[in-house]
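Only one protein chain is missing; all other protein chains are in place.
Up next is chain A:
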């Protein structure tokens, strides 16, 4: 079981992230403490690494815990992918690992998956 699913409750204080949200791979700061709100729902998020043979149908996994950000300029550092359907996917701005979450164009809200980032 991923670490964050076990301990995610300790990352939340008054509905917000109590620590910085950083890239798992390079440590780039994505969100400062207390700038995002916790949200729980299910979303099929594509895996970071994909086999080259199935680019048309990316492999996904169900992700349930997110940091929700309503103003994209709240992010310290982040990359937005080109649009796919109603979404843009989020990536680390420095090493480009991703998707670490997605941006919903209909409500202009960004969701960072707790399982795809580290907290410190």
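Assume a contact is a pair of C-beta atoms (placed from the backbone, for glycine too) under 8 Å apart; a residue touches a chain by one contact, two chains touch by 3 or more; residues count from 1.
What we mean here is this: contacts and distances are computed from a predicted model.
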When you check the chain that is not on display against UniProt, which of "tRNA-dihydrouridine synthase", "DNA-directed RNA polymerase III subunit RPC6", "Ras-related protein Rab-3-like Protein" or "Rab GTPase activator" does it turn out to be? "Ras-related protein Rab-3-like Protein"
For the chain that got dropped from the picture, name the residues of chain A it touches. 29, 32, 34-35, 46-52, 55, 58, 70-84, 88-89, 91, 93, 95-99
